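See below for the structure under consideration.
Note that one protein chain is taken out, while the other chains of the complex remain in position.
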Amino acid sequence: MPEGVSLSALAALPWDAVLILLPLTGAVAAGLWPRSARPIGLLVSAGGIPILVGLGTAVAGTDGLHHAVGGWGAPLGIELRADALSLVFLATTALVGLGVALYADSYFEPTLARWFWPLWLFLLGALNALFLSADLFNLYVTLELMGLAAVALTALGGGRAALTGAMRYLLATLLGSLVYLLGVALLYHATGTLDFGLLGQRLEAGPASRTALGLMGAGLALKTALFPFHFWLPPAHASAPAPVSALLSALVVKASFYILVRLWLELFAPLAATAATGQVLGLLGMAAILWGSWQALRQPRVKLLVAYSTVAQIGYLFLAFPLLSAAGLPDAAAWRAVLWLVLAHALAKAAMFLAAGNLLRFGGHDRITDLDCVAQRLPLTVAAFALAGVSIAGLPPTGGFIGKWLLLEAALLQGRWDLVTVMLLGGLLAAGYVFKVVGHFFTPAATRHEAQRVPARMEWTALGLAVLALLLGLAPGILLPWFDSAVVMPMAGARQ
Amino acid sequence: MTGPDYLSALLLLAGALFFLAGTLGLLRFPDVYTRLHALTKADNVGLGLIVLGLALQSGSWLVAGKLVLIWLLVLLAGASVAHLIARGARQRGIPEWRR
Amino acid sequence: MNLLQTGFDGLLALGLIWLAWRALACPDLFRGIVLFIAFGLLMALAWVRLEAPDVALAEAAIGAGLTGALLLAALARLNRTAAAQTLPREAWRSGPALLLVLAGAGLGLAVLSLIPEPAGLQAQVAAELGRSGVSNPVTAVLLNFRGYDTLLELLVLLLALLAAWSLDADPPRREAPAGAVLDMLLRLLLPVLVLAAAYLLWAGAHAPGGAFQAGAVLGAAGVLALLAGWRLQPHLTGTPLRLAVTIGPGGFLLVAWAFAAGRPAAAGISAGTRRRSDPADRDPGHPVHRRHPGSAVPGLAARRR
């Protein structure tokens, strides 16, 4: 294998381990030396992208790299796994993370920045570790690391709303992980392993696996804020500092969703006894779209509106669960669309929260009706919000449009008119709430406000993420093969 | 059962009796000071008897030494904590029980 | 004898449930916390009955001891802030209760279905114990086979500390001096506690014990010192304190870096040894067989040269 050897020098580097260890080491270092926290934080956030490119080249052309941590290997040890599916989430994390880190650098004053950097690096390390883990219990530990970092970041702004939101978030996230862990306990004792690959071979339909699916599904749905478990999300995401809201909505809720996707595609869907669960998740997704969009339309404040929009957009991610192929297996086309939506939503929602942060900084408030001619005074922010909003609403030519189009197509091919109707309704409502805000950008408010300067970098980073969400829709052909393999490979692995 | 076995059974039973009495006192005595009195008897004497009974069964000086060490530590901690509780109760002005 | 043991187990299980219920339901918060601590101690007893002495030590030291101290300290501070902590008693709600009991019944059935033949990793751990460097299987799992989990768990601890600092928790205010007796007790007890922690750490390699239990004993010593009103000198609370709390996770991270750097060779070796011991190898579909262009190739290339 001549080309294998020439690639081996690059592929042999432990990219996956570096991707986990670098942020975690950075977090410890930033906690130890608060004065160097800022350069450490920026450097590590930016370093994720070249490392990810390295990992991508190593993974390309294989059906996934496996790494036995400490050399033990499953079932005794823990395995890391990097494949196309994890790369989708890792790339989302790296892109959004870098944008938000640049924004946060201007956003936080030094007293808060000192804490933001270590906490953010802990969150980044936990996210990367989660996306690379192939071990059920290891996933629990990364979930807790991620949850505690996210709670601490939520509370960082102080103030009654943020503290109460963070407390509610903490209780919800602890409950979610413990319920997930109970499911892990059942699976472990049913199969004698925690490794995804071995579980895929050994898991059989039965009361234990059914109960485990219910528990893990419920725990992860709570952490993903699927309707009706969304109660904790709007208060936490709306009251956190803007860059933190962006991280929570774009990345943290996606992490538990990623575990759910893995469990579904690799372990539970092939059991065939779980089709009813898929239908229930689909119903909840539809309810989330309608309820979240309706609530978003009624909110008086920009950040609350954007937070409820997250509740609605999470609903779309669950619409692929009820769609099955002719053989009764998950529908690859629908899952490809959902992964596309994950990336598109992360970019657009981060841009929206950052833009909302700019509005809040500018006017000292984010009441929609009191926005005072911001279109003239913050043109870049307004452009970022509007572009991201167009992507969220699923209008062409944005990334959101491509994702929703693919999902619509999959639902149409299966004749699921209920899903199609809800998706179209959700799109209309989303367009409604986005243009409600955009409309107020151009009107003068009844009362003028003292305006504060918004640093240029805060405007540019918001716009940059929104433009990325737009670019995603311009050339989908380049990326679609990657998303195809991201779906097909886990399913192929499960069937072996 | 041999002689030492009977002895340690006797000691264990006696220790358990002290714990029973102490618990009864904890539940039935009227105020914090008298309850402390009941509790320390169980902790000190009852545990001492039980440790002795177990030490006879351990068959090794090392284990017996560890058991005695545990008893000494509990004595020390029990006495200090009882003192602290009584002092705290006195500082809060909890009156002593009078008939 | 068996009947006695069964009776004891049944009583202990019922006692656990009853204490948990009282800890949650009794109107006085202080009493609830004390009951929770008692619950933790009974849990430790249950771990002993389940032949899990390592967990029993961890539960007694961390679950009951440290958590209890934290809860009591928080309650004391809560009382000092004017916050009214006595709330109206919660009403019994039969709706959720019924739902939960039904869910619990289903869960119980699923759990019972696993009892006849639970699957586990006893055999694999026993087979590899010799290569792990320690003879206590739990320590082998914690520090070697699943050492990566332990690294992340250490970081969770550090993160919680940083998070608490970031919330600008009030520094513990000086309370009424605790008095000579507590001071004396502490002077006697601190050396013993440090010695006990060192013993637990050393014993962990071959007997129940280990790093976390030892750390918890040290933590308990710290809590005692705080209770007695001892405080760190101001010049020690800045960088020295931060250095002290990051040195453990930092060292562990360095080990992880070393492992990652030396990985291609290590992975090659492990792939070789695993072939002998891993029952998974009987399954042709196991990931071991469809993997590793990355880490296996360098080993091959080296051999060719």
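Chains here go by letter, A, B and C, matching the order in which they are written, and residues are numbered from 1 within each.
Methods note: contacts are C-beta pairs under 8 Å (C-beta built on N, C-alpha and C of every residue); 3 or more make two chains touch, one makes a residue touch a chain.
Basically, contacts and distances are computed from a predicted model.
K.L.:
For the chain omitted from this view, which of "Oxidoreductase", "Na+/H+ antiporter subunit C", "ABC transporter permease" or "Membrane bound protein complex subunit mbxM" is its UniProt protein name?
P.N.:
"Na+/H+ antiporter subunit C"
K.L.:
Of the chains that are displayed, which are in contact with the missing one across the whole complex?
P.N.:
A, C
K.L.:
Hey, which of A:Pro300, A:Pro396 or A:Gly439 is the one touching the hidden chain?
P.N.:
Residue touching the absent chain, from the options given: A:Pro300.
K.L.:
For the chain not shown, which residue from A:Leu42, A:Leu112 or A:Leu174 touches it across the whole complex?
P.N.:
Checking each option in A:Leu42, A:Leu112 or A:Leu174, the one touching the absent chain turns out to be A:Leu174.
K.L.:
Residues of chain A in contact with the chain that isn't shown?
P.N.:
Counting only chain A, the missing chain is touched by 137, 140-141, 144, 148, 151-152, 155, 158-161, 163-164, 166-168, 170-171, 174-175, 178, 181-182, 185-186, 188-189, 235, 300-301, 304, 360, 364-365, 367.
K.L.:
What chain C residues would touch the chain not displayed?
P.N.:
Considering the whole complex, chain C reaches the absent chain at 5-6, 9-10, 12-14, 16-17, 20-21, 23-25, 29, 32-33, 36, 39-40, 43, 46-47, 49-52, 54-55, 58-59, 62-63, 66-67, 70-71, 73-75, 77-78, 81-85, 87, 90, 93, 96-97, 100-101, 103-104, 107-108, 111-112, 114-115, 118, 120-122, 125-126, 137-138, 140-142, 145-146, 149-150, 153, 156-157, 159-161, 163-164, 167, 169-170, 210, 212.
Rule of thumb we're sticking to: only the chains that are shown with their structure count from here on.
K.L.:
What's the contact topology between the chains, one of line, ring, star, complete, other?
P.N.:
Looks like a simple chain-to-chain line, open at both ends.
K.L.:
Starting from the mean Cα coordinates of chain A and chain C, work out the distance between those two points in Å.
P.N.:
29
K.L.:
Quick one: in the complex, what on chain C touches chain B?
P.N.:
176, 178-179, 181-182, 184-185, 188-189, 192
K.L.:
Taking the touch rule as given, give the residues of chain C at its contact with chain A in the complex, in rising order.
P.N.:
Chain C residues touching chain A: 106-107, 109-111, 113-114, 118-121, 124-125, 128, 144-149, 152-153, 155-156, 158-160, 162-163, 165-167, 239, 242-243, 246, 249-250, 253, 256-257, 259-261, 263-264, 266-267, 269-271, 274, 278, 280, 283, 285-288, 290-295, 297-298, 301.
K.L.:
State the interface residues of chain B toward chain C in the complex, per the touch definition above.
P.N.:
It is residues 73, 76-77, 80, 83-84, 87, 91 of chain B that touch chain C.
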